[in-house]
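One protein chain omitted, others in place.
Chain nomenclature is as follows: A and B, assigned in order of appearance, with residue numbering initiated at 1 for each chain independently.
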Amino acid sequence: MKEITLRVFRYRPEAEAEPTFQEYAVPLRDDWAVLDALNYVKEEIDPTLSYRWSCRMGICGSCGMTVNGDPKLSCGTFLVDHAPGPITVEPLRNFPVIRDLVIEMTDFMQKLGAVQPWIIRDESDDDPDTELLQTPSEMDDYKRYSMCINCMLCYSACPVYGLDSKFIGPAAIALAQRYNLDSRDEGQEERLDVLSEDEGVWGCTFVGECTRACPKGVDPAGAIQRAKLIAANEAVKAFLLPRWVR
Amino acid sequence: MTTDFWQRLHRQRVPLLWWTSRRTYLLFVVRELTSVAVVWFVVYLLLLVRSVGAGPGDYERFLDWSAQPWMVVLNALALALAIVHTITWFMVTPQAMVLKVRGRRVPGVALAGALYVAWFAVSAVILLLVLA
Partner (left out) sequence: MSRERTSAEPFLWLLFSAGGVLTALAVPMILFLFGIAFPLGWLDPPSNAEIYTLLRNPLARLAVIVLCGLGMMHAAHRLRHTIRDGLQLQRHGTAIAAVCYGTAAFLTAVAVVLVSVI
């Protein structure tokens, strides 16, 4: 069995102040992803290695890491595509590292919540026994943005977020758009408060790397530019029209 | 954000020249720097306008100055950057704007095509206005 070397970022704050790299030789199996290799390391070589994973099939969003410099899901990055190696595995960039490949994601979770990611509507006229109907065309308006698995690869790819962690970030804005464009939702104005801050949509300089990194084809960059147009229109209206007209 | 781990979090530093580390970042910075050509264009246009307002002698001197080799090289470089600006602008516009006509989404290619047609039309109008 041929082998391939994994060069893995190690950070053990209780033992050392600075991170190091550790190399492991793993079998180069045709069907193995980086995640399989990491599981092999943990089971057979070094049980102290820490990393997040869950579904191993690209839907839970847990296993985001930096593989050979690129933000990737470790369950979707295959060893044979990076042979003969070595493959460098580091934690997701732009996030503080807790330990080894595990990053601190509280900031991301807080930002997702800040855009109120749920259907906002006045339900007083809704019949509680009838569903809200939606045509396939109406669903197409937002469907792409609903594909986000919260894997944070886009935050890792975004240089603006790397330089200024106050930036609300691609996934949060795409998620806001998922609801803004949903025909059942009436909450666009409420979400605008958060999106129209300087660290909201206006932080984005349309690098577009978030869309390139996204494993689910969400196109957060497109969502952000569309949100900028909406926010700009609202700002112009707010400026020109007195409050009682709006 | 504070958590139980804040004292021992390792913060990865962003390198100063982060935009040299990836091809796509570098292309992004080049795209943004095409705006330098726009600044030069404004300066050049204002010098032209100034020379027209100042009289025939000044206008002729402007034309002669613009014919010097280093000026032509400079303007050729600016023209190249301006064209890069136009092309990259037309590349990102369909991603940034979703147009719906009668309930159906306009394909990005159609929007980009319309922009190129507009570019041709505006260029033709400028050409005719200046040469006529």
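Assume a residue touches a chain if its C-beta (ideal position, glycine included) is under 8 Å from a C-beta of that chain, and two chains touch if they have at least 3 such contacts.
Not measured: the values here are computed from a predicted model.
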Where does the absent chain touch, in terms of which shown chains it meets? A, B
Selected from B:L9, B:L27, B:L48 or B:V106 as touching the chain missing from the view: B:L48
In the full complex, subunit B touches the hidden chain through residues 14, 16, 19, 29, 32-33, 35-39, 41-46, 48-50, 52-53, 55-56, 59-60, 63, 66-67, 71-72, 74-76, 78-79, 82-83, 85-86, 89-90, 115, 118-119, 122-123, 126-127, 129-131
What residue numbers in subunit A mark contact with the hidden partner chain? 159-160, 163-164, 189-190, 192-193, 196-198, 202, 205, 228, 231-232, 234-236, 238-239
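Keep in mind that, in the parts below, only the chains that are shown with their structure count from here on.
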CA centroids of subunit A and subunit B: separation to the nearest Å works out as 30
List of subunit B residues in touch with subunit A within their complex: 1, 3, 5, 8-12, 14, 18-19, 21-22, 24-25, 28, 32, 92, 95-98, 103, 105
Subunit A residues touching subunit B - in the complex, by the definition given at the top: 11, 13-14, 19, 69, 91, 93-98, 104, 106-107, 110, 137, 140, 159, 162-163, 205-209, 211-212, 219, 221-222, 225-226, 229
